[in-house]
Structure formats: structure tokens, C-alpha cells
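Excluded from the complex is one protein chain; the other protein chains are retained at their positions.
Letters A and B mark the chains as written, and numbering starts fresh at 1 in each.
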Amino acid sequence: MGFLDIKNVTKSYGPVEVLHRVDIAVQEGEFLVLVGPSGCGKSTLLNMIAGLEGISGGDIAIKGRVINGVHPSKRNIAMVFQSYALYPNMTVGQNITFGLEMHGTPKPERDRALADVAKLLQIDHLLDRKPGQLSGGQRQRVAMGRALVRNPDVFLFDEPLSNLDAKLRVDMRTEIKKLHQKLKTTIVYVTHDQIEAMTLSTRIAVMNKGFVQQLGTPKEIYDTPANLFVATFMGSPAMNIVPATVEMQDGAPHARITDAEGAPRLLRFSQANLAGWAGKDILLGIRPEAITDPEGADRKSSNIQSFANRVTVTEPAGSDTFVTMTISGKDAIARMRADATVAPGEVFDFAINMEKAVAFDPATEERIPA
Amino acid sequence: MAAVTQDTAVSTGRITRTFIYVVLIVFALFYLLPLYVMGVNSVKPLAEITGGNMMALPQTWTIEPWLSAWSTAQIGVEPTGLKPYFLNSLLMVVPAVAISTVVGALNGYVLTKWRFRGDTWVFGLMLFSCFIPFQIVLIPMAVVLGKLGLAGSVPGLVLVHVVYGIGFTTLYYRNYYAAFPTELVRAAMMDGAGFFQIFWRIMLPVSGPITVVSVIWQFTNIWNDFLFGASFGGTSQPMTVALNNLVQSSTGVKEYNVHFAGAILAALPTLFVYIVAGRYFVRGLMAGSVKG
Partner (left out) sequence: MATSVTADFRTRLQDWLPKVVLAPSFAVILLFVYGFIAFTVVLSFTGSKMLPKWDFIGFENYAKLFALQHWSTAVTNLAIFATLYIVICTLVGLALAIFLDQKIRGEGLLRPIYLYPMALSFIVTGTAWKWFLDPGIGLEKTMRLWGWESFSFTWIKDNDMAIYTIVIAAVWQTSGFVMAMFLAGLRGIDNEILKAAQIDGASNWQLYRRIVIPLLRPAFLSAFVILFHLAIKSYDLVVALTGGGPGRSTEMPATFMYSYTFTRNQMGIGASSAVIMLMTIAAIMIPYLYSELKEKK
């Protein structure tokens, strides 16, 4: 049993089920991120934990107490909203303590709690201002202050950074992570941004079409995606997916692909059990950083294969250079060091780290277990 | 190039602009003319009106017509002037506006922030009530007011105006609150605020603009109403009905100057409200009615 238990939870609107049998046990102090494209059901699930939407089936429990049907304010949770939802007519101080006031906390106690939170978030100097006079980042802090002051069992964050500009978003991301490390609180965090999910979480639940596609640590999700959806959704640029056929050579399974000219090429798999797929079609998944120039290849890898191919486009991005090529008729992207000298049209000798390659069953789109 | 500096992105030549100004001013005169004529002739002695030019300023200024219209003119059979009717209108307007606005605010709050299955139908039925020809309710209303013992009384008129004003006030508040972020209500819920606390502490403090619209709309509509006043006014007739009686009376000499003074008296409260708060009204009304 976890600290926050989501057991067999479903949500239906009339006859339409939008969330299907979600099962997640969140441990105390964990930072769980729900990530997925819009409409995947992540916000619905968060709202159900918050009590803002009813639960059609299953149970949600905090510390072993089932909270289905308990009023949102009685669940001992706090929420940071996407729009921050600061009360425009109240000062920052009043915004933060409104919840305590509603719960009948006496004034001196409220003031003490406010002072603590303001100091923690460094917003002491803003307490008498109205939300309209604050910058985006300051509003974000106040919204977090309002959640923190309640000292809840679970914090819920609903896309809290999506209204900030790119630079501030990165800063606030770090801020939230620091806060979590310091306070060791239990957090459920919704985002559509896979980088936020990777950087912040201790565990990620990738959602799509009302199903949890995969639940695991960021590393598990990234390295061993459960299916094509997870593989392509997590990571930027996305994982390269190219059609291939498994072929046995020297007793080891190889992926048979074609290069830009259409000539067949063989790449040896590290996973021996793919021998069972000999002669069958698969989808080969290779992350862009697993295709590099030979000097940039991962030295710890035991399976680097050379692969000469013609370059279509190069995109220098400062820290890296992204190189596009054609593999098995599909565009594939390689992530090179910034100083790699490649030019469009030339044939370049790439190094592919096959240790990181994954194979998918084209029929089910599930990963073939290693 | 002039076009570049213009924000409207529409550039006009000098001749066109002159034409536009002429048209705009002519229309301004058209709208002002009746008011001018009423004003000027309400301070002339009757002989100057019948014998002179309606556009001319008075040769002899007099406030006699105003005094007469206010306190001595013959309304129906009694020479009471418009004063008691003005009072009737006030007694009717204030509670009717207050009640319908409060009810509309609560309805708008429920219909946008506490939505339930079928709420659009409820709102649709309320909205349609704004547009019915009131002739369709005159007969049963007369019967019901009679049964309630409210026929011909100020409370009866208040009831009528509240009932047929709720549709409009609900429309205004609903459209206004629809644009109000629902996340704020959810945040307040999680903070532990209840239904009325959210309304009182979160919604009302930001409802100033729409309240101005609702109050002005209701005030002008109810003050200016004639049909209900004439049908159910009885001994508590409002100002509009009394003015009509004054103007239409067929006995004696037609005292035009008194009629004008009376007409201006009847128009004063709404004109005053309009001049003081009209700007907010137009702004809010546009937000409410154009976007449906």
C-alpha cells in the first residue's frame, strides 16, 4: 500500500469511458509526473485526486483513507493551477492565507505560517501587492505559497509552468525540484512537456487515450519504452523508428535495413533473444544520440557499429548538430557533436550504438522484451 | 504615406473626411433636436408657443410650467401634478432593480460555476422570457395579481418587474461570469470556501462592471415601462402612465409647455443615470449582448 493509492480508477461521462482502470501507488515523498498529449486523461485524473471531478469506478486513498466523495478541502491536499488561479481582489498575503482562514485557523497562526512560506519562497516583499501587479514568475511563487502554507499530505500541480516563457520555465523547474528535495513532500504533477517529466520526476506515468502506457522511473521510460507511443513521445528529437527485418548471421540476430541508396545493410543486435524473430519484420528504434560520429560514440558501449550513409540535412543547434539521413526509406536523425564536420550530400561514416537499440512488434506496437 | 500612421488601416481623403463630419454632425442635430425643442418650450409661456416659433429661445422665461407639471397639473381627474406618480415610480423601481439584480447575479453564478445536467435548457427558458411580447401574460397576470391582493399596488408592480427582469439580469451575469476563470472557483473550493463564501469573497468583488450594466438596464427598463404600469398600476400608477394621461387629456386648453416640463421630468432620472454611468453601460452591454 502506498501513501497515495489510485486503485482501478475509471472515469466515464455518460456511456463514454475516458479513463480506463488506472492503478498507481505513490510512495511518501515521491514526485510522480503524469505526462501525455492533450486529451490523454492526465488532468482528469489529477482533478479526481483533488476531488474536483467525481470518480466513476475504483478508489483513491490517501494514507489508507479512501477519499472518494470527500470534499476537496477535506482531503488535506493542495493544488497549483495552470493559470495560478490567484484571487484578483486579494493581496498576495490574503491569497496565501485564504485557505487557512476558511479552515478557521486563528489570525496569529496564519500570520506565522505566511511569514514562513514567504521566507521560503522569497516573496516577503510582495505580500501587500495584488496579483495584477506581479510578473509571471512571481505569480507562480505565490501560487506555490498558497499550496505550501496548508502543509498538505499531497501536492497537485496542473501544468504549472506552461504559462511562463521558455527561460523562466527552466528556472522555475529547478526551483520546484529544489523545493521537493528540501521539503520531501509527495507530489503529483501533470504536464505535456516530456522534458519537465524527465527532469522533475522520481517516477513517470506516460498516458495516452485514457490508459497508463507505462509507469516507471525516468531512466526505465527512456531506455526501455513499453511501446511505440512511449518511445516516440518521450525524448526530443524523438526516437528514430525504421522498419527492419531480423536476420541471423554468425549465430547472432541482426537488423536488416537499407541505406539512403537502398542498399541492404546489417546491424548486429545486442539482445540475443531476438533470434526468435529471425525472418520476421520488426520496427527498429534508435535514439538520435545513439547515432553519432565515431569520436563521439559512447565508449562504455560494447556494441558500436559503423554505418556509412548519405547526409540529407544538417542543423547546427549550438551544443549539438542534428544530421538527417534516410534509413529504410524513413528520415532518421543523428545527434552529433557541435564540431563534427558534416556537409549535406556527402557520405559520412556514422557510429550506431546498438546496445541502446530497441525492437518493436509491428502488429502490437509493444516492445519486444530483451 | 498617411495610411501607414493610421491605426484603423483605412485612409480617407480630405473630401471624404469633410463629408463624414457633415453627416455625423447632421445626425447629432437630429438626435438633439427633440430634446432642445422640449427644453426651450418648457420655459416659455403658452402664448409664446402657440403664437411663436418652436425653435426660438423664450422671450419671457418662466418656470411656471415646471411647477405646474410637478404639483398642480390635472392628471386624470385630480389636480395633483406628477409628484405623487414620480414617487410611485421611485418606490417601484428601487426594490425591483435591487431584487432582480441580486437574483440575476446568483443565477449567473450557478449557471456558469456550478453547472449541472440541463443547465443550458434552464438558461434558455429564462432567456426566451426576455423576448416574449408581454401581451401574452397580461390577462393571467391581472388574474393572479387580483388573487394575491396586489392589483393596483406598488408591490404588485415590483413583483411584475422582478419576474420579467430576471431573464435579462441572469443573461448579463451569466455571460460575465462565463469569462471568469473557473480555476479560481476550484482553487477557492480546495481552500475550503463554500458556495456562498465563493460568491461573496471571490465573485462579487470583481462584479462591479456587470452590476453597473444590470442596474442601469433594469432601472431604465422599469422606469420607462408603460404597458405594465397602465395595466396593473391602478391607484399606484407610475410616472410614464401619468405623463401620458397629462398629455392625452382632452379637457381644457392643451398646455404644451406643461407637457414638455412633464416629459423632461419623466426622462430626468434615466437621463441622469445614463449621463453618470452610460459609458460603463455601453461597454458592458456590448460584452453581454453582441456575444450572445
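Definition applied: a residue touches a chain if its C-beta (ideal position, glycine included) is under 8 Å from a C-beta of that chain, and two chains touch if they have at least 3 such contacts.
Just so it is clear, the structure is predicted and the values come from calculations on it, not from any experiment.
Counting contacts over the entire complex, the absent chain touches A, B.
Residue B:Ala267 is the one among B:Leu67, B:Leu90, B:Leu204 or B:Ala267 that touches the chain missing from this view.
The hidden chain makes contact, of the residues B:Pro65, B:Gly81, B:Gly167 or B:Gly233, with B:Gly167.
Across the entire complex, the residue among B:Asn107, B:Ser153 or B:Ser214 in touch with the chain not shown is B:Asn107.
Touch with the hidden chain on the side of chain A covers residues 7, 51, 58-59, 66-71, 73-74.
Think of the hidden chain as still there; on chain B it touches residues 3, 6-12, 16-17, 20-21, 23-24, 27-28, 30-35, 37-38, 49-50, 52-55, 103, 106-107, 110-111, 114, 116, 120, 122-129, 131-141, 143-144, 163-164, 166-167, 170, 178, 194-195, 220, 223-227, 231, 240, 243-244, 247-248, 256, 259-260, 263-264, 266-267, 270-271, 273-275, 278-279, 282, 285-286, 289-290, 292.
By our rule, only the chains that are shown with their structure count from here on.
If each chain is reduced to the centroid of its CA atoms, chain A and chain B end up 57 Å from each other.
Those residues of chain B whose C-beta lies close enough to touch chain A in the complex are 181, 183-184, 186-193, 197, 201-202, 205-206.
Partner chain B is touched in their complex by these residues of chain A: 50-52, 71-74, 77-79, 81-83, 85-89, 98-99, 102-103, 146.
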